[in-house]
Each structure stands twice: as C-alpha cells, then as structure tokens.
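A single protein chain has been omitted; all remaining protein chains appear in their positions.
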Amino acid sequence: MDIHEYQAKERFRAAGIPVPPGEIARTPDEAQALAEKFGGMTVVKAQVHSGGRGKAGGVKLAKTPADARAYAADILGMEINGLTVEKVLVTTAEDIDTEAYVGVLVDRKKQAATFMVSPEGGIDIEEVAHSNPEAIRKLTVDPRYGLLPHQAYWLANFLYEDPGLAKQASKIVGQLYRAFVDSGASMAEINPLITTPDGKVKAIDAKMSIDDNELFRRPEVAEMRDSSSEPPAETKAREASLSYVKLDGAVGCCVNGAGLAMATMDLVKYYGGEPANFLDIGGSSNPEKVVSALEIITSDPKVKVILFNIFGGITRCDDVANGIVEATKRIDIEVPIVIRLTGTNEEKALEILKDAGFSAYTSMDAVVEKAVELAKA
Amino acid sequence: MDIHEYQAKERFRAAGIPVPPGEIARTPDEAQALAEKFGGMTVVKAQVHSGGRGKAGGVKLAKTPADARAYAADILGMEINGLTVEKVLVTTAEDIDTEAYVGVLVDRKKQAATFMVSPEGGIDIEEVAHSNPEAIRKLTVDPRYGLLPHQAYWLANFLYEDPGLAKQASKIVGQLYRAFVDSGASMAEINPLITTPDGKVKAIDAKMSIDDNELFRRPEVAEMRDSSSEPPAETKAREASLSYVKLDGAVGCCVNGAGLAMATMDLVKYYGGEPANFLDIGGSSNPEKVVSALEIITSDPKVKVILFNIFGGITRCDDVANGIVEATKRIDIEVPIVIRLTGTNEEKALEILKDAGFSAYTSMDAVVEKAVELAKA
Amino acid sequence: MAIFIDRDTKLVVQGITGRDGSFHTRQMMEYGTQVVAGVTPGKGGQTFDGPDGTTAPIFNTMDQAVAETGANTSVIYVPPPFAAGAIMEAVDSGVDLVVCITEGVPVLDMARAHAFARDHGVRVLGPNCPGLISPGKSKVGILPAQIVKEGPIGVVSRSGTLTYEAVFQLSNVGLGQTTCVGIGGDPLIGTNFIDCLEAFENDPDTTAVVMIGEIGGTDEQEAAAWVKANMSKPVVGFIAGQTAPPGRRMGHAGAIISGSAGTAEEKMKSFEDNGISVAERPADIVGLIQDALG
Partner (left out) sequence: MAIFIDRDTKLVVQGITGRDGSFHTRQMMEYGTQVVAGVTPGKGGQTFDGPDGTTAPIFNTMDQAVAETGANTSVIYVPPPFAAGAIMEAVDSGVDLVVCITEGVPVLDMARAHAFARDHGVRVLGPNCPGLISPGKSKVGILPAQIVKEGPIGVVSRSGTLTYEAVFQLSNVGLGQTTCVGIGGDPLIGTNFIDCLEAFENDPDTTAVVMIGEIGGTDEQEAAAWVKANMSKPVVGFIAGQTAPPGRRMGHAGAIISGSAGTAEEKMKSFEDNGISVAERPADIVGLIQDALG
C-alpha cells in the first residue's frame, strides 16, 4: 500500500526526522490560509499515488499566499496518470544548498532491508544505479542486529564530507530505519534530503510503501489508505479479498491462482487480444466471490467478453461450476461468458456448465482463442 | 544495584505482569490505612536488600488492618542481616494453589540472558539446580533474536500442564524478559509465581538487580537507588567513584586495582590478620581521591592500621606518593599508615614518603606483615 | 529417488486443528504421507483423526512432537501473524525441512525467520507456497495428488495453479515427475530456483527439469546463469506475466515489476542466453521436454 507524501512525512516527523512544516489543503482557500500561516514562500504539491508529479505540473513554488491559492486551484482536480488530485500539501519552501538521496527497501536477494544513499539527490535512484553505480552506497541491514550506529554513520559519510552534516545525516538514517520498521514498510525514501545554507539537513520529500501484510497489526497505518486515489473497482476487489488489477483490453479474465491468471493474460495477447484485467479468485468455489468478481469485471465498459480459466486441484471442478452458475443467475451480464474448467471432476463440471448454457472448454488455448474472437466481434 | 521488591513489582506491572495490588508504608499507621483500603487479608513485607527476610520475621500475614498495623510496628526498624528496615510493602494476600519459579539472569558462559524456570516455587533455585536439576528448565536467549514466542511457551509448558495456565505463564515469561531488558537488569526473578484456585497466574514476589553500567541511560531506574539501605561508607565511596566493600577486620586497605586489592586482603589473612575492607582507588594519583579513601577507611572504628599497596605502572610512583602525602596533610588520622609502593619511579617515591614520615616498603609481603603486626598492637 | 521429500519423510503438521490444516492433513494421509504428529498449542494430548481410522497425536510444542515421534519435516498452516514464529519453532525443533503454506506473512517477519533458519542450517520452503510432492512417495502441502504421476521430470515453480497446468499436461502424455516443488510467490522465500535445480541435477532419477517463473525479482536470471554453469540436464522454462504492467502487484506479493528489473522479457531472454528452452505458452512445455529428451 502506497501512502501519500504528507502521510509519510507524519511518520518521519514522529521518528524525529527534520521535515519542514506542512499541512493538507482540499480547497484553494485552505491552501491560501496555510500559506499565510507559514509565511514566506511555500510549495504546493499534489498528493497522488503516481510518480512524475513535477513534470505533470503538480508541484509549484508559490511566492505569496495568493499564488498558493492560484496554484492549488490549478492542481486540485488535475489528472495525473489517470488519478485525480483531491489534496495538496502546502509546505514551507526551503533554501537548498545540496540535494541527496536516502532510501531503504526490502532487497529480495539479500533477504533484508537495504539502504541506498547517493549525494546526487532529487534523481531516479534506479537510473543512477545503472548509469553511475559509484554514486550510490548500499548497505544491507542484518535483521538480527538491526541498523548499527556505525553503519548509519558510514552511509552518512558517503553523503557529506562536512562532519556536522554527516552527524545530522547519520541520525536521520537511523530515524528513517526506525520509521521504516515501525510502519511495517517495504520501502521508505527521502528524495531529496537537502542541506540548507545555514548547515541544516532536512527531508523535503517523502515516499513510503507499506507491506499489506503488516496492516493487520498496525491499525493506525491501515487508516492511511486513501481509497479515493485508486480505481473504485480495485477498492471493491480488495474488500472482497480478490487480487485485481485493471488493464485496458476487452477480455475480462477470471482465473484461480496468480500464476495461471498471468499466463491467461499472456495467452490472450498471444492470440491477438488484449486482457481487460488481472483477477485471481483464489481456490474458492464460493458463489459470493464469483459474484463480486463478475461485478468488478462488468463494471469496466471496455469488457466485451468474460473468460473463466479454472484449474481444479484440491477444489473439485463441479463445485466451482456450480458456483459460477449460481453467481451468474444473480447478476445480469450482457457480454458472452466462456469457461475453461479442468482437473478433478472435470466431466461432471462441463455438463453442469453446458446445461446452464455456457461454452465450456477443457483446453486453455481453445478457450482463450474463442474469447479473443468474441471480443473482436 | 539491587532494587526493592516493591520497585521490581512496579517494573513488572509496567510490563503487564499480573501483580497483586500493594503499596509502601513507612509507619504502622500507613500500613493500617493501606490494609483498610485493600480490604481482606494482607501481607506486610520488610523492604530490605537482604535474603532470608521470611526467616528473620520480616514477612507477616495480617488478618485485619489492626494486625497489619501491629506487624508493621514490629517489622519497621527491625535489623535484618545488619540492615535496618525503613519501609514495608503492604499487599493483598492471595489464595495460592501452586507455586513456581521463573527467573532470568545474564549467564557468563553462554554470554547471554538465560531463563530458569521450575514448577517448584518459593525455593532457592541454586539449591534446586544442585539437588534436583531435572526440576529446572533452562533457556538461553540469543541476543540476536531476543526471546521468541515459542521459547516462552516452551518454558511455560514446563510449569503447567493446563493449557490455560501455560498460556498465561507464556505471556508472563515474555513480559519478564521485556522488563529485564527495559530495566537494564542483570537478574529478574518471580519467586513464587502462583496459581490461584480460580485459575489465574500471578507474581507475588519480585526481585531485580540492575546492571550499574546501564544506569547512565536509565535515569528512572537510577532513581530507585535506596541509599538508606546501604552502609553510609559505601554510599560515600560510590559518590567518589571508589570501589569499596566493608568487612570486619582491623587492617584498612587502600590499593590500586581490583585484583591487587583482593590479593592484598588475602595476604593480610595469610599473615594472621583480618582486612577491614576492599578498596580500589583506581589508577589515579589525584589527592582528592586519596582523601576520600582515607575518610571512608577511618570512618570504620575497627580500623587499627591503614595499608597502602600501590603498583605504579603507567601512573608514576612519585606522583602517587605526592598524592598520599598531600591527602594525609588534609585530614587527621589517628592510626598508623604503612605504604608499599613499587614500579615506575619507585626510588623517588620512597624518598618522598620517608621525608613525610611514612613507613615505606617495596615488597608487598613485608608491608602486609608490618600492617598485621600494627593492627594487633 | 526424489528431492527434499520421499518415503522416509516423517511429517508434523503445525496448525493441524485449523480448517486448512485438518483438510490438507487428511489429503496428505490419503496420499500416503507419513503424518506422524500435529501441533496446536493448548491441544496437546488430543488425537487427530485421519482417513480410514488412521490417527496422529497432537502436541503443544514442536519440541515435544519431534522428541516423541522422530519427525524430520514440518508443514505450516497457521495464520499469518503466527507463521514466522511457527517457522522459527520448527527450525529450533531439529527437523530438516520446514514447508510454510501460509500466505500473507509480513516480509520483515520473514527476514528474521529466514536468518534464523540459515543460522540453524535448516531448509525452509515458502512461505506462500503450495508445498511439494514426490509422486508415489510423499506429499507435503496442498498440491493436488491426482494430477501427478511418477516419472523422470523435475518441476519447480513460483506459482500454484500454473504448476498444476504444466504437471497435468506432462502427466497426460505419460511424462511423470520425480518431484514437483512450488517455491512460493513471496519476495523472500527460503528455497529458490537454484536450490531446486541443484537438487534435481544431483538426483539420478531426474532426466529433465521444467522451471516456471514469473515477473518480479531476478531469481530466474540467476538460476539461468547457474544452469549454464552447472547443469548437465535439459531445462525448459516458462515465464508468466508478459502482459503485466510495471509497478503493480499481480496477486503474489513477489510478482511485481520494479523499475526495469524483473520483466518477463528480461527473464525469457536470460533463459535463451543460457541454453534454457523457452515455452511461449504453457501448452508448449510438453513438446520442448519431449524434444530435449529426444
């Protein structure tokens, strides 16, 4: 789960990281009031779960409260990568001497939290990792010991030669790790970490992703979820415990298992179609879940056909077939449905489906070819 | 640093361990008032840094508030192993079904915190460890992982067969470890851990020793020191950063280095005398420290002679000699002083001492023999 | 022969009294897996009733279960908040292999649990994996027994149902399996492709290997390099997620393309560069294996 910059900054502040003052505005008036309260120049920043805010015009430097108001009016309601901006962060503008990068994420290969720091801030760290790896210092945190003081200091020394700045940065690295762990994060980033002309080190941007699996024990973090910033279909899928990702094609996919679901999408493409979504309904034959899945898929007006691809393993195919038949009775569906069902009790299942008027297949390739054909019709 | 039962119980309560209500009384009236407040039967317990309270009559079961008053009157002011009781803990009396033991201390050999638990509670765990080691289950906590849930449960299962009791005890074991670590303790003990007829597990006695080296970062624990419960000379020594332990003999010892100080005491005994104290003045030649040391030693009326045993290493002997001469000028000392000084610049030092009228030696055996002779005179 | 589990596998089921645990324990017992014990804290002393009058004793702790039954393998069906703890308990108990089926375990919990397992030299499979099956010998986890068949092919996969798809097709043409291993869809897993490939390479009964990867991470690329350097047996590979968008999690916590790393394209290229035959569709796997075996 991604959280907004202003939310990540709250977590950072709680961990002691120096973050300039800033608050959220939902209207131009609020933005102006905040700019007046802070005094001096401010920055108005779109709060949206997307990269490239700056390029899209979602970040503006305001000289006066009136400017802040005007920029907020521009930014609120703006669409950035398909997401509507509903909130802006109004924060004081800082004098910037240098910009650096400090980030921590879970490294799959090292199987542990890993820091990356670079004195080149405000950049795409992955790009720097490729183009100029010497500009990055990496450190994997041994989960048995946590981040040790000398490790934080070692990272900080890569950023600043000045002892005073290095000392501040060392503290911030430790605090960032604290915020990362205490938030159950999978990624936390300060980009840029700035120095000011008067020798202070501060975080002026903040990014954090939370491990969804940590949310059950961190209700205060779970509350940070902003459903307004994701497609309604994805919200509904999450609430129904379905894995769903919206795409652009016409073939609505409903599959059991994530790997098979991806392979199904790929096969749609292979046969010349475009998948409308990724959707894993899991191992359940529960009609409720199938109903939710169908509602989500059909809420996408681009969908021209619905494709079920079910591999019955422990779950018996006839149970799943009954679930599908039951579910389709409960909701009106105007697009054709094709179904592939194989595995345990497959013959029984195919009969049930045919009796209910569905096209039933046992071969994955056959059903996908059919679905693509129907989508083009 | 040992802390009192009531203080250990405060730490335990803060960690969530179920401890029956109890408060401190300094007068019989206060004890009666507390017994009235708690209602029912109470226990009046001497708060003193000594084992064997119970045998000495320092723990009494009071049926009524009047009883509590009477027992408090008996116990307050009582001497237990040379220490005067100044406070009693008044606590509710619990119905006891079974008694068990749960303790954790730093094990030198394993180099880590180690739990010992036994279903035989209210006992001397060291005695059980010798007489019936099978009645004890031990577990060393890997400092890299801390106490893991299954380890706490494994210990708890050794105490109770009943799943409900084991579950409670498992939680308490975890909380005890938390209290131990958060207090910077070197030892924490619940003895006994009881079960009540209604199936509750509770800690009705508590013991904790704090690692002196942790106190600098735990002011709230450092404040628990009760100087009234130690000999004034030891308080003074601690404040002067001297290691001092009072003993019963007549030869006051003033030595640089803990090992040499112990060896000096042993040699006093070897030559037929008895040491009055252990005292390590460290590597300093600072007259202030020597003054404090002399004041502490001479405050003991049993002392008949003062013996300096100094090995000059990095510190030069002449510096130390000057320190001793300077210090003895500042305070009146009525007992003879004999001094052994050897090592760097020893000749110069011996001259300084002889000029100031002291018996000066270079051999440890010679000076100790002389001191024992003077103590017997 | 087979890898990781065989007829000597003596299994403890952690969370045996739960809904999933009890269901799959019966399935495993039916298949012939030696389920020697179950563990559910607080239910020690009770007995688990398996199919056809078989039973397994239940213990409070793994320590007791292993001491009393000589178990050498454990499988975990406990809920996510307790799964990492259950892994560490199993590791501590002295078993050789711990299979964690549970999905949704916090990743930082797993960082600690994997470190603990490494420190103790114990193999963990998973978490968030379907387990493994050595046809005709033993089944540990949730893989459907009816689709497998004894034979010479090793199968290793990050996915569940996609594995069934591949195994089903292999079995249908008579190509049975030595062992099918689901290594799991999480970002931090205990046993990776290389571990399995190495075991298959060393298993005299395995003649060829099917390796099913997906987007996210670089495990497949490292495995491909390992295959080229160390593997004498033919390997056929498939990657799911060619149409997955970057930055989105595709069901599995580990199936996410971050930046330029972990795309299906990159993985398939790496397979090709290292001599692994790449199946474009799941349906192509069988043909490629048949080609490889001549």
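Labels A, B and C are assigned to the chains in the order they are written; within every chain, residues are numbered from 1.
As a convention for this text, contacts are C-beta pairs under 8 Å (C-beta built on N, C-alpha and C of every residue); 3 or more make two chains touch, one makes a residue touch a chain.
Just so it is clear, the structure is predicted and the values come from calculations on it, not from any experiment.
J.: What are the shown chains that the left-out chain touches?
T.: A, B
J.: Which of B:Glu23, B:Asp74, B:Asp97 or B:Glu214 sits in contact with the chain that's absent?
T.: The one listed residue touching the chain not shown is B:Glu214.
J.: If the hidden chain were put back, which of B:Met41, B:Ile96 or B:Val245 would touch it?
T.: Final answer for the missing-chain contact: B:Val245.
J.: State which residues belonging to chain B touch the missing partner chain.
T.: Touching the missing chain: residues 106, 108-109, 111-113, 126, 130, 142-144, 181, 184, 186, 211-214, 216-217, 243, 245, 247, 255-263, 265-270, 275, 278, 280, 311-314, 342-344, 363-365.
J.: For chain A, which residues lie in contact with the unshown chain of the complex?
T.: 144-145, 148-151, 153-154, 157, 163-164, 166-167
Criterion: only the chains that are shown with their structure count from here on.
J.: Could you tell me the distance, in whole angstrom, between the mean C-alpha positions of chain B and chain C?
T.: 55
J.: Where in chain A do residues touch two or more of the other chains?
T.: 144
J.: For chain C, jot down the residues that touch at least 2 other chains.
T.: 112, 119
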